[in-house]
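With one protein chain removed, the remaining protein chains of the complex are shown where they sit.
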Amino acid sequence: MTNSWTDIKNADVVWIMGGNAAEAHPCGFKWVTEAKAERGARLMVVDPRFNRSAAMADHYSPIRSGTDIAFLSGVINYLLTNDKIQHDYVKNYTNVSFLVKEGFGFEDGLFTGYNETSRSYDKATWQYEMGPDGFVVKDETLSHPRSVYQIMKKHFSIYTPEMVERVTGSPKDKFLKVAEWAASCSTKDRTMTIMYALGWTQHSHGAQNIRCAAMIQLLLGNIGVPGGGINALRGHSNVQGITDIGTLTASLPGYLAMPIDGEPTLESHLTKRQFKPIQANQTSYWQNYRKFYVSFLKSMYGAKATKENDFGYQYMPKLDLAYDVLRMFDLMHQGKTSGLICQGFNPLMSVSHAAKTRAALSKLKFLVSMDPIETDTARFWENHGEFNPSDPAKIQTEVFMLPVTSFLEEEGSFTNSSRCVMWKWPAADPYAESRKDVEILSDLFIRIKKLYEKDGGKGVEPLMAVDWNYKNPHDPSADELAKELNGKALVDLTDAEGKVTRAAGQQLASFGEMRDDGTTDGVQWIYTGFYGPNGNFAQRRDNSDPSGMNVFGSWGFSWPANRRILYNRASADMQGKPWSDAKKYVLWDGKRWGGADVPDFVPTIPPERGTMPFIMNPEGVSRLFAAPMADGPLPVHMEPFESPVANLVFPKLKGNPVARVFKNDMEVFGNAKDFPIVATTYRLVEHFHFWTKGVQKNAVTQPEFFVEISEELAREKGIKKGGMVRVWSNRGEVKGKAVVTKRLKPFQIDGKTVHQIGLPLNFGFIGETKKAAPINSLTPFVGDANAQTPEFKAFLVNVEPIAGPVA
Amino acid sequence: MASTEVAPGDAVHRGPQVTVDRYTRGARINHWITAGSLVLLAISGLALFHPSLYWLTGLFGGGPNTRAIHPWIGVVLFFGFLGLFIRFWKLNLWERTDNVWLKKIKDVVTSNEENLPEVGKYNAGQKLVFWSMSILIILLITSGLVIWEQYFGQYFTVEQRRLAVLIHALAAVAAICVWIVHVYAAIWVRGTISAMTQGRVTGGWAWRHHRKWLRELVSGK
Partner (left out) sequence: MFTIIPNPQAKPIDAKFGDKDLIRRSASSITPVAQRQPEVAKLIDVSKCIGCKACQVACLEWNNLTEEVGVNVGVYDNPHDLTPNTWTLMRYTEYENPESGNLEWLIRKDGCMHCEDPGCLKACPAPGAIVQYSNGIVDFVKANCIGCGYCIKGCPFNIPRISKVDNKAYKCTLCSDRVAVGQGPACQKACPTQAIVFGTKDEMKKWAEKRITDLKSRGFKNAGLYDPPGVQGTHVMYVLQHADKPNIYAGLADNPRISPIVELWKGGTKYAGLALIGLTAAFGFLHHIVAGPNRVTDHDEQEAKRLAGK
C-alpha cells in the first residue's frame, strides 16, 4: 500500500477493482465502511462477479476477467479527453513533459524493439531524450509530439467507451459512471483510493493492470495524498513481511537485489543500481544503495565481512535465472530437483496446473513439509480417488513432516499491508511436539555445518562465513532477530565535527545512519528504526491520532521511517502548501517539512530548490511512461493466454507477447471452441486460503466446494441449483455443487455471448470440509511478464451437469 | 332373530340372583389401560396446560419427564381406544330410538327410566360418549403428533404446529369433560362399575337400564 488501512477513511471515493476487500480483507474493509459512514464516501466496485464488496458498493460495474487494462485505459482516455486531471500535480510531479527518444514507436500492440524469438523487448528506444547536461529534455508546453503527454493522448485514444464495452463487456453507462466518479477526484480537495489485490496481479499482464491504476492516480493527483494512493491488499497477515524480508528468489531483504551472474564483484553489482539523478537538484535515494548493501553484508557475515573481501560479497550466491515458483516447478517436473523444503507452503494446492505439480513432486527424492497443519502437498502421494489420483506404489519420494508452531504460538512480528510492523506475543503453548521454524532451521544449519566441518566438501566457505552470533544458536530469539533486522553501530559513529552520534553497539535510529564502510550492520534497511535505541516500536499500541487525519503514527512502526503515506511530499504543492485544507498532511512550515506524518523527503530541503517528491526515482518525479517494465512503457490491452475472443483492439496480439511460457505448457492452453467459458478463481471470506479447511468451525460456514454459475448458463446447460457439475479445462477437471446466482451475468463481447463462472479455491482433499480436487487442476502454467505471478484469474473451461447427490 | 345388541361374551346366569356378563376379561383390561392412560394424559396434559397445575409434573418426575412421557401415553391411549373401538363400534351405531331417548333427557337425569324407550347394550348417552371420544382421540393423536417436537417437529410448519397445539388443547378439554360425564354416569348409576371391575352386572341393573339388551340375551338363549 502506498497509503495505509486507516488512511482509507480519508477517501472521498473508494474504488475496488482486481480485488474483493470485503471477502478477502474483511478486517481492513472496515475502513471502507467507515469512510462511507463518516465521510459519505462513495464506493465503486468493478469485478466479474457481483461479490461481497459489490454488495456494499454504491456503484457496481461488471467486467470480463482479464480485460482490466482495456477498462482502465478507457478511464485514462476519459480523463485525458475530458481534461479531468490535476494539472499542477501532473505537470510538476510526473514525467508528463519529458521527451522520449526519437525512434520510439507503437504499432499493432507492439512497441519498438520487439524480438519474437526471445519473446522480449530491446528497450533502447524507450528511453528519455537526454540533454548535453546529462539531464532529461522536457517540453513544459506538453505540445511536443514526443512528450509523454502527447504520446499518452495518442496511445489511449483508442480506448473509447464503446471499445471498452466491446472488449470488457461492461455496459457503457456503467463504465462511464466509474470514469466520472474517478474524474470527480481530479480536484485538489477530493481524493480517491484504489484497492486491489490478486485480481490484478494474477494475470499474464498483472503488472500492467497496476500500472494503469497508478497512472490514473497520478493524473488525478492522488498519490502521496491522504485518502488516495494505490493500495495493494496483502492476502496474509504477514505477506508484506515475507516480501520485505527477501524470500522472493531475486531479492534480498529490503528489496536489495540478489547478485546475478555477471556481477562478480560488489562494485559491478552496485554501479548498476546507484542511479544518478536525471533532473537537476533531485535526490535519487538509491544512491544510498551501497550503505544498505554493505550493512546487510555486515549482518550476514559479521567479522568475516571486511573491506578487503568486498564485505563478503563473494560468498553470496549469484543467480543464473529467476527461480520463481513456476520455474521451480518446471525444473522439478524436468527431474532436475532432488529435494524440496516446503515451509508454510502447500504448492499442490496453490501452484497452477496441479497435475504437473503432482508429477513434479513425484520426481523428488525427498520432500520436507514444515507446517503447523498437515498439508495436501505432504500427502500428494496418497490416493484420494478423483480428488488426488496418485498411485503410491509408483512414487518414491520420501516425505518428512516437521510440525511447526503456528503464528499464535510464537513471538515475533507481522507486517501488514500498511507496511506497519506489529509485534505479537504467543497466545498459546506450542502444540504437542511442534517446534518453531527458527529452531528447525537453526538446527538444520548447525547440523549441516558440523557435517562439513567433519567431512569437508566443496564450496563450503559461504556456509562457514555466516555470522550466527545468538545467545542460543539453536534457538535465536525473536528479539535478537528483530534487533538484527534493524541494525546497529559497530564502532562509535561520528558526524563531520567528530562528535559521537551513535555509540558502538547501539541500535540505529534510522537508515540515514547506515554507512558503506562496514561500520554499521542491519539486515533490512527499510525496517531500520523499528527497533532503535528507544526499543521495539513494533510493540507500540498507542491509538492516538493528534492530527485527526487517521495517521495513528504511534501504533507499531510503518516502514520506511515510520511513514504512513509514501511520497507524502506530494500532498503539498510546489511551494510546500497543502493542495487543500481538506487534505492537509505534509507541508513546509518555512524552515522544515512537517505535518501529520513523517515527511517522505529530506526535511530540510526548501521548496525553492525544486526537489521533487518521488525521491526513489532518478527523475525525482513519478512515471507515466515507465521504461523499466518488461512488456511496455505504457499499458496495452492484452488478452489472457486463454481467452474466449481474439484481441479486439490489437488482433495480432496473443496473450502477453513477452510473458514466459515453458515448453509443453503452450500446448495445453485451451481454445475457445472446446472451452468457451471464462473461469476465475478466488477466496471465500469463510476460509483462509487452504489452512482453515481443516478447522471445524470454518468448515461449518463453508463446507463444500462449489461453482458459481449464472442463471443464464445454468438454463442453457440444464444445471440445477445445488446439483453437481463437472468443470474441465485442457489440463484437468473438478467437480462441485452448482451455486446458481444472479450475481454472475453473461457478457456481450463484440456481439457474442460469453459466460463466466466462479471457482472458489479454498477446498482440498485434506481437512474437515468435503473433499475436492485442487482448483488449480484447471489453471494455466503461465505468469506475469514482470513478476511471474501465475495467471489464476482468467482461463477457459467448459461445464456440464453430472449425476450426483442433489442436496 | 338375529341379535343386534349382544356382544360376544355377553351371557345371562340364572340363579337365586340373576347376573349378566357384560364385559369379557379382555374388554375390561383394554378399558382400564385406556382409562389409566387417559387419566395420566389428563394430569400430565393439564400440568403443561396451565401454570397453576405445573406442580402435577412432580407426579411424573418433573417437567422434562412429563413432556417426554405424555406423548407416549398418548400412543398407548390411542391403541387402547382403538381396541375398544373395534370391540364396541357396532353396538354404538346410532338408532332411531336413540333420538327418542335423547328427547327425553329430562327423564334420564331424573331417573324416570320407565318413560324411556327400552335400551340395548348402550344408551344414547353412552353412544355419545363413545363417538365424541372417538373423534376427540383422533384429533388429539393427530394434533399431538404434529406438536411432538422430538420426532415430528421438523415435518410441519410453525403455523401448522400452532394450529395443532390449539386443537390439542381444545380437544383435550372436551375429552376431559366427556370423561367426567362418563365417570360420573358410572358412579351415579349404581351397579355400573362392577361391569368393568368384575365383568358382570345384576339382572336388575340390566332390566332397569338395558332392557332390550337383556331381552335379547335371554331370548337368544
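Order of writing sets the chain letters: A and B. Residues in each chain are counted from 1.
Keep this in mind: a residue touches a chain if its C-beta (ideal position, glycine included) is under 8 Å from a C-beta of that chain, and two chains touch if they have at least 3 such contacts.
This is a predicted model, so every value here is computed, not measured.
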{"item": "Per the touch definition above, residue among B:V12, B:I33, B:L82 or B:I138 touching the missing chain", "value": "B:V12"}
{"item": "Per the touch definition above, residue among A:A303, A:V500 or A:V700 touching the missing chain", "value": "A:V700"}
{"item": "Contact residue for the chain not shown (choose from A:L142, A:V685 or A:A787)", "value": "A:V685"}
{"item": "Touch list for chain A against the chain that is not drawn", "value": "22-23, 26-27, 29-30, 33-34, 36-38, 40, 50, 52-56, 58, 60, 685-686, 696-706, 720-723, 736-743, 768-770, 805, 807"}
{"item": "Where the unshown chain meets chain B, residue by residue", "value": "12, 14, 17-18, 46-51, 54, 57, 62-64, 66-68, 109-111, 113, 147, 149-150, 153, 158-159, 161-163, 165-166, 169-170, 172-173, 176-177, 180-181, 184, 187-191, 202-208, 214-215, 218"}
